[in-house]
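This report refers to the structure that appears directly beneath it.
For this view, one protein chain was removed and the others were kept in their places.
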Amino acid sequence: MSEKIFNIDDLQNINVEGEKYIILQIGPSHPGSGHMRIKVWLDGDIIVKVDPDIGFVHRTSEWLSERREWIKAIPIVERIMLPDTVHANLAYVLTVEKLLSIEPPPRAQYLRSLVAEINRITSHLYGIGIFGIFLGSSTVYMWAFGDREPFIDLMEMLTGARITTSYIIPGGVRWDMPNGFKERAETVLQYMERRLKDYEDIWVKNPVVQARTINVGVLKKEDAISLGVVGPNLRASGVYYDTRKHQPYAAYPNLDFEIPTMKNGDSYDRLLIRVEEIKQSIRMIRQILKDLPEGKIVADQIYNQLNPVMKKNYEEKKRVMFPAFMIHMRPPPGEATAKVEAGRGEIFFYIKSTGDKYPYRFRWVTPSFRNLPFFTHVAVGHRLADLPTIYGSIDYFPPEADR
Amino acid sequence: MNEVRKPRDPVTGHVKALAKGFKYLVEPNRMTLDYPAETMKLPPNYRGFFTVDDKKCIGCSMCEMVCPPEAITMVPRIIGEGGKTLPAPEGEKEAKGPKRTKRPVVNWGKCIFCYFCVDVCPVDAFIPTQVHDLAFEKDNEYRPSYEEYLKPPEEPYKNAKKVVSKADLKRGVGYEPAP
Amino acid sequence: MNIKDELLKISSNIVIDEKKAYYKIVIEESAKIFDAANSLKNLGFDHVVSVTGVDYPDKVEVIWHVSSYSVEDLKGINLALTLPVKKPESVNQNETQGNLASKRPPVTVPSLVKIWPSASFNEREAFEMFGILFEGHPDLRYLMLPEDFYETWPMRKDFTYQRAKVFIE
Partner (left out) sequence: MSFIPISLIIWLIEDLLYLIIFPGLVTILVLVIVIIWLERKIAAKVQMRFGPLWVSKKIGGALQSLADLLRYSFQEVIIPEKADRLAFILAPGLMFAFATIALIFIPVGPYYSVLFPSYYTILFSLALIIITPIFAITVGWASDNKFSFIGALREGFLLISYEVPFLLSVVSMIIIFRTYDYISAVQSQLNFLPGIILNPLAALVMLIVMIRTTGRFPFDITEADSELVLGLFTEYSALFFGVGMATPYVELYNFSLIFSLLFLGGWWPLNINVMNPVYGLFLPGLVVVIKAFIVMAILVFLRAVYPRYRLDQAVRSGWSYVLLLSILSVILSVVEVMFLR
């Protein structure tokens, strides 16, 4: 019902405020915008032009990583993608492994996919929670953040830390799966499936939510492709693309899962698709737990460099310690790119190494940065109250977009 | 699979939403923890505060090199009898004696608990603990001296009930006393 | 459709490494970048993933990483469309130190926003970090950096900085 009233091109010259337009600065510290300023030109209640002004949480991750050893980029990269750390860690390590041409053993591949899928569920629940409070429903916010806890407990049990796990290292993973993990994971998955039914009534089928999200922020298929949006927002507009299927990595080639896609690409589809993806992730975690191969959890090039104390530790406590190679890692000169499908979309890495102790060029693009065109192109013509809906439906996370 | 969207029917939607809200109003379930009285029992490999074993450490400063936020600094020490080290007198820092060595000290204000140092130590000299909720009042407390750093950190709420979260199927997250 | 000879039609200088899924095509002069981009778009590369620069002592390499959402067998490829550009020598040599733009002048490159709309935000970031002026970009403003970093091109290798004393030292 809120079709496009204005054409973006002839509005470029609006920047003066008068009786006709109000310039509203939904500022860096505003309950509805996170750490970014959204300059909105309002004609009454209708949005005429939106100019997102990002960069308030720009933490120069690229600049820092170009002046540090290779292993030290893992904590930097994780703290940028905070609710979805494992995918950032995985993307960086895949690129470094391409430079070093190391292949992790199958058990490590499966453990990587396991942690990635658990993190996808926590990232989607984080997105649903934020979407809920932007629409005003504090119950969905509290439920979503509460339901993240059992999955974060699983991560804690497996990796020792709640969110910034630094679990994946070039060549494999750092800890093996403790015993008792499989049963615990099974109860958590069944708990989540039961909870998804409760979300149906309070969130997905709630008439007020449907009224607020159906036909709001419609992004047609061709626009989604030409604007280059990513992740669930892309699939909600009907584009059949998922990096796990089309550029497979870790254990995804031998996991069977579907990619849910929707037709009309409005906020309600973006809401539905996240619930579907949680179900797919639960299905994948079950497959991983069922056929987890035996064997080493770190590549041989690294295992042979462990000294006797470290080898004893590896045999007894299944804990991978770092040989000196980890600090003085000097990948041969070359360039590598890698893509990983994070919860919010795909992360892209491009690293150029000149055989030095530090990477020569460290470039990476996060999903939220590529979802920015939603503000400039999709939000125009809607009402002011639709801006938080669109912001919540694309699961935008300012620190991740600013890098 | 293309999800076909079910038509909107507001009436049953309202009734179901209110019923679900009422169901959770009446059912006795709780997700949050009464923190100081109950604390979670953490898994064995939880990455909390850690100290160094004075005798085992060989002063190779690998941990100082690998620490991403550069939180570890090496302190000059002298090896006393029985392997324990004594503070090195300031004056003769340059003198190269067989007894001179270095020990790591962690600045808790910078540490991010990634355990790179614990994993890189060739002699596995770090002793991890599961204490994670320490609070420091004064400014110099989170930059301990070597002697303070050696004392293992102790739990702030020792007499709290230890609980483990159980993903109870019927009643939500819930907690039960730790085994 | 064999990707190798498709790219060869566009430009001879190509680097392809199947095992590492690394594809690179180099365009020598900036005049030819526009129709190279057009033919890539007709080939099926329909959106830009990232635009960045790589700073060398004598030249700046501008890289557009393009990929495809619609064409089936291009979905697995991230093609690096690179354009090396010579750095104009700085106007006043005698300037001693500091990040003055006159000492490190920006390079100018044609903008590809008209072909790939998804490149608009990426190009703004490459502009403020590397000093690459994209001609024809409708809205080339600073995106993330605050005022005191204007025209200092912080991601270039010759960016001088003092190491700030960390507060919890």
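Order of writing sets the chain letters: A, B and C. Residues in each chain are counted from 1.
Criterion: a contact is a pair of C-beta atoms (placed from the backbone, for glycine too) under 8 Å apart; a residue touches a chain by one contact, two chains touch by 3 or more.
Computed from a predicted structure; not experimentally measured.
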By the document's own contact criterion, which visible chains does the hidden chain reach in the full complex?
A, B
Just name the one of A:G132, A:P150, A:P170 or A:P367 that touches the chain not displayed here.
A:G132
Which of A:E117, A:D266, A:D386 or A:E400 contacts the chain that the document leaves out:
A:D386
In the full complex, which bits of chain A touch the chain not displayed? Write them out.
22, 24, 30-32, 45, 132-140, 142-143, 146, 202, 206, 208-209, 211-212, 383-388
Using the document's contact rule, name the residues of chain B that touch the chain not shown here.
17-18, 20-22, 24-25, 29-32, 34, 172-173
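What we mean here is this: only the chains that are shown with their structure count from here on.
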Roughly how far is chain A from chain B, going centre to centre by Cα mean, in whole Å?
25
Using mean C-alpha positions as chain centres, tell me how far chain B is from chain C in Å, no decimals.
42
What positions in chain B touch 2 or more of the other chains?
none
Touching two or more other chains - residue numbers and ranges from chain A
none
Under the touch definition given earlier, write down the residues of chain B that touch chain A in their complex.
1-3, 5, 8, 10, 13-14, 16-17, 19-21, 24, 31-32, 42-47, 62, 65-66, 68-69, 112-116, 119-124, 165-169, 172-173
Would you mind writing out the residues of chain A in touch with chain B in their complex?
68-69, 71-72, 74-76, 139, 146-147, 149-150, 153, 156-157, 160-161, 164, 166, 174-175, 178, 187-188, 190-191, 194-195, 198, 201-202, 205-207, 210, 214, 238, 258, 260-264, 268-269, 272-273, 276, 307, 309-310, 313, 319-322, 324, 326-327
Which bits of chain A are touching chain C when the two form their complex?
12, 54-55, 58, 60, 62-63, 98, 101, 224-228, 234, 239, 241, 246-247, 335-337, 339, 348, 350, 352, 360-361, 363-365, 369-370, 372-373, 402
